[in-house]
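The complex is shown incomplete by one protein chain, all other protein chains being positioned as in the whole.
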Amino acid sequence: MTDFKIDMDRQITKIKAWLAAYDGPDISIMEVCGSHTAAISKYGISGLLSSRLHLISGPGCPVCVTPTAYIDRLLALSLEPDTTVVTFGDLMRVPGRERSLADARSEGAQVEMVYSPMDILRLAKEQPQRRFVFAAVGFETTTPVYAMLLEQLIEQKIENVQLLTALKTMPEVIAWLCENGSGIDGFLAPGHVAAVTGAKLFEPLAARYQVPFGVAGFEAKELLFAVYGTFRAAVRCREERGCADVKNYYPSVVTHEGNELAQRIVDKYFEVSDAAWRGMGVIPASGRLLRAEYAGFDAGSAPLIQDHKKNQACRCDQVLMGRCLPGECPLFGTVCTPQNPQGACMVSEEGSCHQYLMYHRTR
Amino acid sequence: MCVALPGKVVEIYEKDALVDFSGNRVRAISGLVPIAVGDYVLVHAGCILQKLSAGEARDMIELFEEIEQA
Partner (left out) sequence: MAHGSGGRATSDLIAEVFARAFDNPVLGAMEDAAVVPASARIAVTTDSFVVEPLEFPGGDIGRLAVCGTVNDLLMRGAAPQYLTCGFVLQEGLEIGLLQRIVDSFAQTAREAGVQVVAGDTKVIEGRKEESGGLIINTAGVGFVPEGCAIGAAGAKSGDAILVSGNLGDHHAAILSKRLGIDNSIKSDCAPLGEMVQALLAQNIQVHCLRDVTRGGLATVLKELAERSGVTMELDEEALPVDAQVRDFCGLMGLDPLYMGNEGKLVAVVAAEDAARARDVLAGCAYGADAAVIGRVTDEAPGTAYIRTLIGGKRVLDVLYGEGLPRIC
């Protein structure tokens, strides 16, 4: 496995020196992906930055950006006769308007947790008289897995499984952030999304908005390397026009073209559609829905827009857009904690508020 | 969002493969990536998404050299 790693210990010292000493104009880089927020928090990377360098977490947690109407729809389905809702663990405690799937399950609703969408094949075959609805949430990393599931459902002639989808894509929301004055000078691009889509996904964005992208991995040293590279690129792009591009700092897994087979199978079953994002409303062409010819597998996934705030002071929407640090929300850590979450950003273990609180991250 | 881990392919079946993560042996769907026993792969939500390779390390190497010279 070490064949794929470049030995960078010597460079790490110089990188840290630069990051700590930087005193030029303020630069903000957005860590789009929830797993990057987790890694950055866990390795204490923001503590290595001078006060002029900022890492801002973004809308890269698919559970956090999904409005409450989606959870409510799942809850309604879980209470229908002979229907079981199947989900990943992340979704279980996210609050809908009134309660979460976990709450409903303890009151008798039929909800099952799985580790892979493929587990649903076994459930569906074991109970052919029961209808199973999979809560298909995710970005480009996970959508191919749902496409593979569809392929298996068709091949094995399984007819009692449907999907309630909340599938989203990265480029349009990044464009939205750039267009809506988010003050971001560069992006740390999600490494596992890029493994599927290819680094090429971010090239039109870099060109159009003149902001650099650094595709980053998730281990401490390679992530620090990518953070450094992206800050350096952002400094350069401030001074030189036309230099913004996409750098691949995760070459062991990311190529320019990505996994073309995965891209093709996603296109086969899903079409581009509008999607609803907490805080940002409906962003055109920012999601995926099942194609009309596969409508039989759809449990009614048209974008569910309505979002309900459990606590009016909750600032999840602002946090997701990178406009508010978790610590700037009045509820953070006091009223709103993982044991008593007020919004999705605190419930989901990939949520920014949860990460910031758990790792005592302040910036 | 993207909890994915690299592991080594140890056995190949019709539609999936046995992937070893330092001794944890897990089955993952293999239809998205052509694989051989011994390959290192990235697995996400029970599915192999990519193969690890020394790959397009050009941007890494460039930055590396830039730092060396600084």
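Per-chain numbering from 1; labels A and B assigned in written order.
Keep this in mind: a residue touches a chain if its C-beta (ideal position, glycine included) is under 8 Å from a C-beta of that chain, and two chains touch if they have at least 3 such contacts.
Note that the structure is predicted; figures quoted are calculated from it, not measured.
> Pick from A:D90, A:E172, A:D245 or A:D307: which residue touches the chain that isn't shown?
A:D90
> Touching the hidden chain in the full complex, which residues of subunit B are there? Just list them.
Residues in contact with the chain left out: 1-3, 5, 7, 21-26, 45.
> Would you write out the residues of subunit A that touch the absent chain, in ascending order?
12, 16, 41-45, 47-48, 62-63, 88-90, 115, 137-138, 142, 220-221, 224, 337-339, 349-350, 358-360
We adopt the following convention: only the chains that are shown with their structure count from here on.
> Nearest whole angstrom, what separates the Cα centre of subunit A from the Cα centre of subunit B?
Spacing between the chain centres: roughly 20 Å.
> For subunit A, which residues are in contact with subunit B within the complex?
1, 3-4, 6, 8, 11, 14-15, 18, 33-35, 60-62, 88, 115-119, 138-139, 141-142, 144-145, 148, 151-152, 190-193, 195-196, 218, 225, 228-229, 232, 247-249, 251-256, 259, 261-262, 265, 350
> With touch defined as at the start, can you tell me which subunit B residues reach subunit A in the complex?
Residues 1-4, 6, 15, 29, 31-33, 40, 42, 44-47, 49-50, 52-61, 63-64, 67-68, 70 of subunit B touch subunit A in their complex.
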